[in-house]
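Missing here is one protein chain; the remaining ones are kept as they sit in the complex.
Right, chain A next:
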């Protein structure tokens, strides 16, 4: 269950070596990391720790920055919400990208700033669990389609992610609500909910099987007694016989 933040199951040996050595600061490795981001986009894998290393290289060497790699990294980090990855990526970007008050004409990278701010809007909707607004915002602007184009299976990944978070809180939900959360209807909805998630559609309701999270069982926390706690008592028993 416990997975370290810097662990990624599909990380190639070469990347691992770079990350653990000083090569992670070498501007020449930017290319390697960029290819790795592309590979993550295509193969639906994800490696936040490596992507942060690339953003750090950009932070140190702004002239190497590639806008579409940055947006790809941000889009990838959306697919693992509600983890803090998106925010951690933002922290490494230049401060002026996030500031909405700047005059667009003086901003050196206006396009990137617009993209980053648009993606932040999506991130906020996802964090606030407002999934139907997420989908309608995503459809509202062609720029979004461009931004997510490189990430293969983006919509499917998002649906699975939404389904996971929903299953943690909900045992039964109205079909129309779930349908708007997943942005699916008709046969596609039945297929996704029934086959992909394994949930039961029952008339106007969808039942989600019980799991550890949505059980909400009351528990009593018992104290964890360790033998060490008794060591003094035991020692005393030996020291003062009778």
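One rule holds in what follows: contacts are C-beta pairs under 8 Å (C-beta built on N, C-alpha and C of every residue); 3 or more make two chains touch, one makes a residue touch a chain; residues count from 1.
Rule of thumb we're sticking to: contacts and distances are computed from a predicted model.
Q: So which of "Ribonuclease H2 subunit B", "Thioredoxin-like protein", "Eukaryotic translation initiation factor 3 subunit L" or "small monomeric GTPase" is the UniProt name of the chain that got left out?
A: The record names the chain that does not appear here as "Eukaryotic translation initiation factor 3 subunit L".
Q: Which chain A residues touch the hidden chain?
A: Residue positions of chain A that touch the missing chain: 1-6, 22, 25, 48-49, 52-53, 56, 59-60, 62, 82, 84, 87-88, 90-92, 94-96, 98-99, 102-103, 106-108, 120, 123-124, 127-130, 165-166, 168-174, 177, 205, 213-223, 225, 229-230, 232-233, 236, 240.
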